[in-house]
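What follows is a single structure, written as structure tokens, with notes after it.
Shown here: the complex without one of its protein chains, the others still in place.
Now for subunit A:
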Amino acid sequence: MSLRDAGPPIALVVIFAVFAALSPQFRSVANVQNIMDAAAVLAVVTCGITFVLMMGSIDLSAAGVMGASALAVALLVENNRNGNDLGLLGIALAVLLAAGLGALSGLALVLLKVPSFMTTLGVSAIGLGVATLMFSGVQPNISDEMLEGWATGRFLGFSGLAWIALGCVLVGWLIQRYTRLGRYAYAIGGAEEVLALSGVKVAPFKVAVFTLAGAFYGLGGVMVTSQLGAGLVQAGKGYDFAAITAAVVGGTLLTGGRGGVLHSAVGVLLITVLTNGLVQIGVSPYWQGGVQGLIVVAAVAAAVIPQRRRNQVVK
């Protein structure tokens, strides 16, 4: 990381230190575990959205895709609604469904030339529709021990979900750093025309990026199901904008071409620490929303100061 990227990590350390000084409970081991557990789902979703943002596109489909995968997984592993007990295969199918919905966003974008803003909003609605159909009035509760264990089991102090999130960030970083998909995602966001002129067919890569993002959201939906013990249509509610916020706070630009998975992971931690810390130091719930917004804006402002001359961040 260059000096230009140091803003968000510094902000994270400062905010953590301030809360730790104000509240002894905040700096307890149990609370750090809480923060990691709470950050896990958002980290996985943000991983996915980061690739889309790197291309300079936007993705608002997370809520719907997560809902669809949450219901799918709840109905495929051992549950109270039907006799299915597919275990890992069920999880894989749910993630596959989510990847399919992601591919749909990408295809609509490149084939129908509909802006990603609209296609993904539409796909979100499709996902919620699919989820509502599968829900059909009765909440599926899971009894699959492996999936429940993701949320409750601990390894080296952290829950299974936290380790999965860590794995996702690592995989995301490897894809971004070492594969053609990752490099081209950057390049599309930086200068799509240049890439096209040099003979690269951009469209398949765009579809692939949306598919990858969909798969990450799908895993996020599965993780929410593991946490709550039930498949909820609203499993992804709020994650779409929370993930975009986290990515931007971490230093990924909405205009594309800058940032990345590690930046976004820092952004996720910043947001989660903030949410947790404000409760721990006892800020009134009536004030929290506003205070949180203020700190986020301040953190983003601090993060982009080194880039201010680059017109794109202030547009």
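Rule of thumb we're sticking to: a contact is a pair of C-beta atoms (placed from the backbone, for glycine too) under 8 Å apart; a residue touches a chain by one contact, two chains touch by 3 or more; residues count from 1.
What we mean here is this: contacts and distances are computed from a predicted model.
Per the UniProt record, the absent chain's protein name among "glycine dehydrogenase (aminomethyl-transferring)", "Sugar ABC transporter substrate-binding protein", "Molybdopterin synthase subunit MoaD" or "Branched-subunit amino acid transport protein" is "Sugar ABC transporter substrate-binding protein". Only one of A:N84, A:T132 or A:Q292 touches the chain withheld from this view, namely A:T132.
Of A:N31, A:S105 or A:T211, it is A:N31 that touches the chain left out of the display.
Across A:V123, A:I175 or A:V224, the residue that sits in touch with the chain not pictured is A:V224. Where subunit A meets the omitted chain, the residues involved are 23, 25, 28, 30-31, 34, 37-38, 128, 131-132, 135, 137-139, 141, 151-152, 159, 224, 227-230, 232-235, 237-238, 275-276, 279-280, 282, 285-286, 288.
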